[in-house]
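Please read through the structure below; I'll follow up with questions.
A single protein chain has been removed from this complex, and every other one stays in its place.
Now for subunit A:
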Amino acid sequence: MDFSLFWSSLGPLLLGAIKGTIPLTLASFALGLMIALVIAVMRISPNKLASAVARVYISVIRGTPLLVQLFVIFYGLPAVGVKIDPWPSAIIAFSLNVGGYAAEIIRAAILSVPRGQWEAGHMIGMSRNQALVRIILPQAARVSVPPLSNTFISLVKDTSLASLILVTEMFRVAQQVAAFSQEFMLLYLEAALIYWVICLILSTAQTSLEKRLDRYVAH
């Protein structure tokens, strides 16, 4: 293996992470969380139609491979006249996917808040929505941090799939350098190492976020 290639390719790979992997992850996760919140609230809504739509959405997202979702949006939709560029395609696919998984996490977190909290909210005069926003969701947030962090970390790694629809993120850079230099082992291990370091940093961030949200919980 040619170790000087490790150092000379580190720059391009990190650039791929900074310009590809990381923004793709952040944008998809932020959008995905918004979708998840809406779907979770629909799912627990007394409105049967809203709840059914949410259930079907979650079922489809969780029941089909992410790669297939990505391909349907980028390669499939043009057949019906909808052509979307690689980047927006990737963001749409990833955020819809996160939306499905995180919706279940948020729903479970909402349901884990004791019923007495809803009742106390109503007692002080709150509507269902007010109680949800001011009383329930802040408490659900604490419960959902660990599972949402898992979703986030999975997403970092899943963005490598975007290389298959021609998005220049880190793994695609690694593939290109590997093809050029024929050093497949080195480049793929190097990419793996960078993914790992990013996830280590995220795990640390998760721990400190949990500590921060723990300030109102007995230890």
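In this section, a contact is a pair of C-beta atoms (placed from the backbone, for glycine too) under 8 Å apart; a residue touches a chain by one contact, two chains touch by 3 or more; residues count from 1.
Quick note on the criterion: contacts and distances are computed from a predicted model.
Colleague: From the names "succinate dehydrogenase", "Methanesulfonate monooxygenase, hydroxylase beta subunit", "Glutamine ABC transporter ATP-binding protein" or "1,2-phenylacetyl-CoA epoxidase subunit B", which one matches the UniProt record for the unseen chain?
Modeller: Going by UniProt, the chain not displayed is called "Glutamine ABC transporter ATP-binding protein".
Colleague: For the full complex, which residue in A:Met123, A:Ala179 or A:Ile201 touches the chain that was left out?
Modeller: Counting the whole complex, the residue in contact with the absent chain is A:Met123.
Colleague: For the chain left off this view, which of A:Ile73, A:Ile135 or A:Leu148 is in contact with it?
Modeller: Candidates A:Ile73, A:Ile135 or A:Leu148; residue touching the omitted chain: A:Ile135.
Colleague: For subunit A, which residues touch the unseen chain?
Modeller: 114, 116-117, 119-120, 122-127, 130, 134-135, 138-139, 142, 215-218
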